[in-house]
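All protein chains but one are shown at their positions in the complex.
We just call them A, B and C in the order they show up, numbering each chain from 1.
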Amino acid sequence: MNHTRQRHLLPLLNHATLILFALVLAGFGLLSPKFLTAANLSHLLVQASSTAVIGVGVTFVLLTAGVDLSIGSIMFVAAAVAGKLALGGAPLAVTLPAILGVGMVFGALNALLVTRLGILAFIATLGSLYVGRGFGLWLTQTRAMNLPDSFLTLGTVRLVGVPLPLVISGGVVAVAHIVLTRTPFGRQIYAVGNHLAAARKAGLNTRRLLATVYIFSGLCAAIGGILSLAQLGAVSPTFGTNREFTAIAAAVLGGTSLFGGRGGVFPGTVLGAVLIQSVENGLVILNADPYLYPLVTAGIIFLAVLIDSTRSRLMAHWGQRKIFV
Amino acid sequence: MNVAADTGSPSGSSRLTAALRSEYLVLFLCAGLFGGLAPFTPGLASTDNFLGLFGNLAPLLLVALGQTLVLIVGGIDLSVTSIIALTSVVGALVMNRDTGWLAGSGAAAPVAIGVMLVLGGLIGAGNGLAVTKLRMPAFMVTLTALMFFSGLAIWLTQSKNIGNLPTAFTELGSRPALALPLAALIAGLVHLLLERSLYGRWLRACGFNARTAHVSGVPVEAVVIATYVASGVLAAAASVLYTGRLETGSPVLGQRILLDVIGATVLGGTSLFGGKGRVSWTFFGVLFLSLLDNALNLLGLSHFTIMMVKGGVILLAALLDTARTRWFNA
Amino acid sequence: MSPLLQFESVGKAFLGVDVLKAVSFGVAPGRIVGLVGENGAGKSTLMNLLGGNLRPDTGSMQFQGAPYAPRDSRDARRAGIGFVHQELNLFTNLDLAENLFLSDFPTRGGLIRRRELHRRASALLQRVGLGLPTTTVVSRLSTGERQLLEVARALSFDARLLILDEPTTSLSVPERERLFALVRQLRAEGRSLIYISHTLGDVLDLADELVVLRDGAVVGQGPACQFSSDRLVALMVGRELKQLFPQRQRPRLPNSAECLAAPAGLPLLEVRGLGQPGVVQDISFTLHRGEVLGVSGLMGAGRTELARILFGLDPHAAGTMTLAGPPLTGPPRERIRRGLALLTESRRDDGLCLEASVADNLALVTVGRHARSPLGLLRFAGLRAALGKVRAAVRLQPRLTDEQAVQTLSGGNQQKVVLAKWLLAEPQVLLLDEPTRGIDVGAKFEIYQLIHQLADRGAGVVVISSELEELTGLCDRILVMNRGRITGEFSRDNFDSARILQAALPT
Partner (left out) sequence: MKKLKAYFCRLLAVLALLTLAGCGKSDTGASGAGTSTAVPASGSLTLGVAFETLQTEYWVAGYEAIKAEAAARGFKVVEAVADNDANRQFEQVRSFITRRVDGIILVPKDASTCLPMIKAANAASIPIVLFNRPAAKSEAKSVAVVADNFALTRTTVDYLIGQAKATGGKRKAMVLIGDLGDINAVGRRDGFDAAVKAAGDSLEVVARVPTEWNQEKAQAGVVNALQANPDISFIFTSSDFLLPGIVSALKGAGKYHRVGEAGHVVLGGFDGDATAWQMLKEGYLDATGVQDVYFEAKQSVQAIVDLRAGKPVAEVILDPGFVIHQGNAKEKAAQMWGANVKRK
């Protein structure tokens, strides 16, 4: 009797985030016919693309049992540099690589602090959060910048009918997914997150591995910055603030553990990012009371995490190794 | 690494220096910061400034102490700032002299403080229950609590601040002569709890290894829940001081101090992985960050310079700490 | 023949304490060198030097005729030295194949060639006799299976020298035999091995040459045939140990009728029809006052699981337990109050708080007796007195301070701390799961003595062990478990290793 119940429940719980996501979509769809239109869903994905990309970056870091709090600041610095260059007349072909470079340099700074100087990731990236934000504010002199239209076209142009931000984020996700699941480097990330000392003993270059992960996170933050920028067309002094929390929330919603070694970018983090965005999107479409936004968003995220932890609890309960049949 | 089995303890004098270094490094950093900046910083060494500094530090210390307990048990509490905001407006709703439920009553201030502390404790209990009974990750539980209760605070007041609080209440936060001894008393109690009580022993054991603690008969779930409750109550106590000081119940009170709270705690030496932490360490961490902020304000540097210097100094302190651990405990 | 590996007066000190003092010996090609010594004798440090985790202060190493100074484990691996570590270094979130080839996946164009990976992996697993699908995630493996996987991993590349550090602590008898056959086969292929173990019988059986370490120095060295078990023990501890097991006045056996009157033979723990689907089935036995009851069986026979159920850590679907009369129920906390104690299989996972101090670990179970309420202040004088007494009782070396972190202690001392923690609770029934795993001869003897003392005081002791010799030496009665059931019961006067083993083997 127990087994039949298991058989029904387990697939449900295994795809909890997916099901909750479907429920959220269905709920909003029922409340407003305008929600489930192709055009709106496409907007939704475009809006989620930036969160998805920075979520992918932080997923890598979380998998190694680290954390990156400097994502928002890196986005800001990258955007500030982009603004400076673009307003100075530099073409996109110069600006874009420069932004990516900025992201990687900041990622490398985190990597240096964490791997070479042995500072806790939390403190190291907290420090870069302040340094990065201050540096960006100095660059912009706390002024807002409006970017030339060439940037906006990045956000609206379509490639074979697919909006460019989706192509970019899709590309990042695909590459990240393949790296995590199909390459030695990806599997080694999981190993490092599971047992760092053992990974070292197994002959892995853990320092280089960790460094790569932080640099990758910086790179993703920069790409995420570009994606946001391409939709906004402007940089304000608050650009990117608190985005690290959204990114971490997306990753954790997608099933990535904060203690390392468990999780993935697809469907995990991507689903988390889209779920967060669909709540925001749906509430706007419903013209909900602005005061309700944080309450509803918090409630749905809580529910998703609750379902996930219930799943692990039941799995642990049911999956207790039977030593004989 | 299993390298130095039974190598015994180092000799007496080197142990002394090692202990000095490990316990008081951050305090030395504070002294260094102060000594280094005082000549260039007008007013840094004045009595007024000290009173102000410790007035600022007191509520931050209370929140950070709650955070210390939670970090020792191996969790994290991101919801403290929302507890500060929510208790601030609820307390103000109870006692303000215009529309409060107890407007004009002499009992308004004590009742309001009681309500604030209980509310903080309840939110903490909610966090604790979700973490233990539902086995949800503390980071996410308290992150959603942060979003939810911040939103709730703003919704409750429809964005408005609630002023005109009873003088009895505002005195508490604004008079250093009241606030400082109170904070010191609470810190002392937490210290006793942590170092000298059964709860403190249990707390550390749960943080080091919850499975061992469970097998050894420690009521792990109760300890964890109690710890989140303590964090909630301490955040509410900080809210009493903050609210009193600003003479206003504000739904965005404390919104920006989260990273300072966790940063100061970890900087002091409390481990994010559980088990390790002390009241004195956290005090040093809070003192360091407050002193840094204070000095940077007094220097009159620009906004972004302050941010960069702050980030740099946090990194430097962490770096010293790491280097010290490597050099002396290698 | 020039040696494959040569240590030349290698020395190493930590914080001014010499851990290795001018150690010199060589390993010839195609030979098995047994390395024995008590915990803390310097074996681990020596192996850490070899593996590149540490660097020698003095002296040098030579490998294949060239100076050998590895900077990290990758260098060791590149040179052709493979390790099977005592503490398992596996990744529980990855599958078997990934664990085996983590640092050299077969790839094409940067991507892992999965089919090739699993083909190679299953070939390797076959060699060590681990018949599991290569896609099994390691977290679902038992300790014994993990140990075999660890061995397989050391074979995943073409190592000239293999170091096996306590590779058999969790293996069943057939698994162990299979491993020994593999070791001999490797030697036949011309590889060299260093075999480290506390199980002296195994070492004498396998090794061609022996090296004995004591206090960081080589105190004995030569062909295996020159050593006997007694001589090895004498060299290791620096004195003559007369016996491996302490003598004891046995209580009368419970199954004879007249013993029921004697207080020592009164039933203490009674288990009737205990069952949990897929774990244990129809377990019934009685533990008497003053009795040491052994539980034997293969890995996965349900022994650890039985102990966990008795202690209230795992649920059970059927049956009852009573302790000195009233039923035994509730969480561990409740059962500890009733006088139950459990020394768990793994010190690291649920036996100790490794980063906490010796004193905190010792006091963990009983600290509540020194406070009026959880928030009340502790009475330190009483606590300190109790700790001092129990430290003396388990003979914890005085040089180990109360403030020292437990993780800096050797395995034997760690186990003494766990045992002492429970002794403080003055338990009526002690459940000991592998109480001497991975600890040295001297400490083992002391732990056996403590078990006897407890029993003499009227407590009942259940000892779960994979070492049959230990059970026959220590216990009054032995239960044998097989696939979750009790399949045999032997009293001391008819202990027969062959028959016990027979009962443990699957039919």
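We take it that contacts are C-beta pairs under 8 Å (C-beta built on N, C-alpha and C of every residue); 3 or more make two chains touch, one makes a residue touch a chain.
Keep in mind that this is a model prediction, so the values were computed, not measured.
Asker: Quick one: jot down which shown chains the absent chain touches.
Answerer: A, B
Asker: Out of A:215, A:285 or A:301, point to the residue that touches the absent chain in the complete complex.
Answerer: Within the whole complex, the residue contacting the unshown chain is A:285.
Asker: From the list A:122, A:214 or A:239, pick the residue that touches the absent chain.
Answerer: Of these options, the touching residue for the absent chain is A:239.
Asker: Which residue from A:144, A:159 or A:174 sits in contact with the chain not drawn here?
Answerer: A:144
Asker: Using the touch rule from the top, list residues of chain B that touch the missing partner.
Answerer: Those residues of chain B that touch the unshown chain are 40-43, 46, 48-49, 52, 56, 59, 154, 159-164, 170, 174, 242, 245-248, 250-257, 293-294, 297-305, 308-309, 312, 315-316, 319, 323, 326-327, 330.
Asker: Name every residue on chain A in touch with the hidden partner chain.
Answerer: Interface with the chain not displayed, on the chain A side: 32, 34-35, 37, 39-40, 43-44, 47, 50, 87, 109, 112-113, 116-117, 131, 134-135, 137-138, 140-146, 152, 155-156, 228, 231-234, 236-239, 241, 277, 280-281, 284-287, 289-291, 293.
Everything that follows uses one rule, which is that only the chains that are shown with their structure count from here on.
Asker: Work through the pairs of chains, note which ones touch, and then classify the graph as line, ring, star, complete or other.
Answerer: complete
Asker: Determine which of the two chain pairs, A-C or B-C, is joined by the larger number of C-beta pairs in contact.
Answerer: Greater number of contacting C-beta pairs: B-C.
Asker: Using Cα averages as centroids, what's the distance between chain B and chain C in whole Å?
Answerer: Chain B and chain C have C-alpha centres separated by 43 Å.
Asker: Do you know which chain C residues sit against two or more other chains?
Answerer: 53
Asker: List, in ascending order, every residue of chain A touching at least 2 other chains.
Answerer: Answer for chain A, listing residues that touch two or more other chains: 197.
Asker: Considering only the defined contacts, which chain C positions touch chain A in the complex?
Answerer: Answer in residue numbers: 51, 53, 72-74, 76-77, 83, 85, 89-94, 98, 102-105, 107, 110-112, 114, 140, 142, 153, 277-279, 300-302, 305, 314, 483-484.
Asker: Please name which positions on chain B make contact with chain A in the complex.
Answerer: So the residues of chain B touching chain A come out as 1, 130, 134-137, 139-141, 143-148, 150-152, 154-155, 158, 259, 262-263, 266-267, 272, 302-312, 314-315, 318-319, 322-323, 326.
Asker: Could you pull out which chain C residues touch chain B in their complex?
Answerer: Listed in rising order, the residues of chain C that touch chain B are 14-17, 19, 39-40, 44-45, 48, 53-54, 87, 311, 313, 332-333, 336-337, 342, 344, 349-356, 360, 363-365, 367-368, 370-371, 373-378, 380, 397, 399-401, 403-404, 408-410, 413, 421.
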